[in-house]
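One structure, as structure tokens, below. Some questions next.
Missing here is one protein chain; the remaining ones are kept as they sit in the complex.
This part shows chain A:
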Amino acid sequence: MKINYKKIVCLSFALSVLVGCDDFLDVDSRERVTEEDSGENLEPIAFVNGIYGMMTEWDYAFSYLGITEIISDNADKGSSPGDPGGDKGLLDGLTFTSTAGSVEAMWTNWYKAIGRATYSISYTENFGLTDTAYKNRLIGEAKFLRAYHYFFLVRAFGDVPLQHVNLTVRVPKEEVYDFIEQDLLDAIQVLPKKSEYGSADLGRATKGAAQALLAKVYLYQKDWQNAFNYAELVLTSGEYSLEPNYAEIWRVNTENGRESIFEVQARGESIAHGVQQYSETQGARGPSGWGWGFNTPSQNLLDAYNAEGDVIRRDATIIFRGETMYDGRIVSTAVENPMYNEKAYSSANAGAGDGDKNIRVLRLGEIYLIHAEAANELGNSDKALASLKEVRDRVNLGEITTTDQNLLRTLIWKERRLELAFEHDRWFDLVRTGQAAQAMQANGKPFEVGKHELFPIPNGQLIQTPGMGQNPNW
């Protein structure tokens, strides 16, 4: 008997050793879709959608405000004096350095968006789509978005690395512009017009968007003829017309409307998916407020509107403390700051993390002004005045008739400021037109010529790629 038990013990012991074979270690992943399992599911369009998605990132709200608006003479940091908003106070005061978080965040995010675009292009090309027009359209969208982000980089930092070439070598900004132009020219060839897209695709990059962006790209290079030509193409395309009421340009009801050329799409309902906290960070702060109160209109901007007698655009751009807004909301007199940015106001989702309102990126109003500026530089003041008139008529401002090229130039620049305030154009426009030093110093900001025209290469980048070199005087 005893021996039998011994045998049983021996046997079970041996068995337990035997079952310990390698199969036991084959455990399938249940949490994360492995690359090989996911590749079959993702169509190229998913990766293209992913590039657009990048524009809804948190940094495209808060950091973006910092380096496009708060830094400029249009806006102040806002919020409470004791809340620096990270580096927003430093950007406002022009005392930021290469360690400013907002600068690094945007540098990084622009490059990540570019990375997504480049990946989408090669993925789409190699995926084996049989519908050539569709395939080309996807590639066109990706190229448009890549150009859009490189355009930010070149304006903000000057010479920058082309990501697909070398991460550590900065190429001259002319080459960056060449690359941007090539992408946009390619995109113009293949992208459908706004009216040619199916309804479900409303919001995708269009031929008109690529042309409009290209006009702006040429404007920055003072290639007046090309800027003029591409602006003209957009104006005469028959796809767009001005919204009759300026105040409605930034409201939900005109999203992707007649004037809209390109917008960042946002929806407020669950699952809410707007640019993360774009509205909230700029909402009125304090009792009965709905936001953090950053990026507030400056006295300087208010003065500029008042000097021009520009009531319509002033009231459409600025929320005043104590006012009753178009949707009936009474802005309490107890809110912290006297003025807020109305273009960021989301009526239905005020205070919610994600606003419901699209962010206008390119619209016909600006194309008129590009057209006017380029025409003026080309000596064609008739065309310039005609385009300027379109913009001013809408807001009940008198016609400008001067044909003096220099005077007209400054008038167009001023028009750009009033028309496009809080549309993330002011800082780059100041630098482009050479007004930055004068405008900032007039506000008591320590703008240094030869330094502040460009942002510093972020310290975090230089730690990892020290050979890249810093911008002058930073």
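Heads up, the rule we're going with is that a residue touches a chain if its C-beta (ideal position, glycine included) is under 8 Å from a C-beta of that chain, and two chains touch if they have at least 3 such contacts; residues count from 1.
Going forward, contacts and distances are computed from a predicted model.
**Q** Pick from "Simple sugar transport system permease protein", "TonB-dependent receptor", "Nitrate reductase subunit beta" or "ABC transporter ATP-binding protein" the UniProt protein name of the chain that isn't shown here.
**A** The UniProt record for the chain left out of view names it "TonB-dependent receptor".
**Q** Write down which of A:Pro172, A:Gly351 or A:Gly450 is the residue touching the left-out chain.
**A** Within the whole complex, the residue contacting the unshown chain is A:Gly351.
**Q** Need a quick check: the contact residues on chain A for the chain that isn't drawn.
**A** Within chain A, the residues touching the omitted chain are 2, 5-6, 9-10, 12-13, 16-17, 19-20, 22, 24-35, 38-39, 42, 45-54, 56-57, 80-86, 89-90, 93, 95, 97-101, 104, 107-108, 111-112, 114-116, 118-119, 160-161, 163, 167, 199-204, 256, 265-273, 276, 286-288, 332-334, 336, 348-349, 351-352, 354, 458-461, 463-465.
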